[in-house]
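A single protein chain has been omitted from the complex, and every remaining protein chain is retained in its original position.
Right after this comes chain A.
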Amino acid sequence: MNTGAIVMLVLGATGLWGGLAYFLWYAWRCSKKKQNVNPS
């Protein structure tokens, strides 16, 4: 693979899969916080 293709692969993977991972993590963190506030 050429350099341009590798750079775009990294950018695409970071933006799309990284974005998904971030929002999943954020949802998990918020639900944890809510559980701590309302332990029942």
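Here are a few things to note about the model shown:
Quick note on the criterion: contacts are C-beta pairs under 8 Å (C-beta built on N, C-alpha and C of every residue); 3 or more make two chains touch, one makes a residue touch a chain; residues count from 1.
We take it that contacts and distances are computed from a predicted model.
The complex includes a chain that is not drawn, and of the options "Transporter", "2-oxoacid:acceptor oxidoreductase subunit alpha", "SpoIIE family protein phosphatase" or "Na(+)-translocating NADH-quinone reductase subunit A" the UniProt name matching it is "Transporter". The set of chain A residues touching the chain not shown comprises 1-2, 4-9, 11-13, 15-17, 19-20, 23-24, 26-27, 30.
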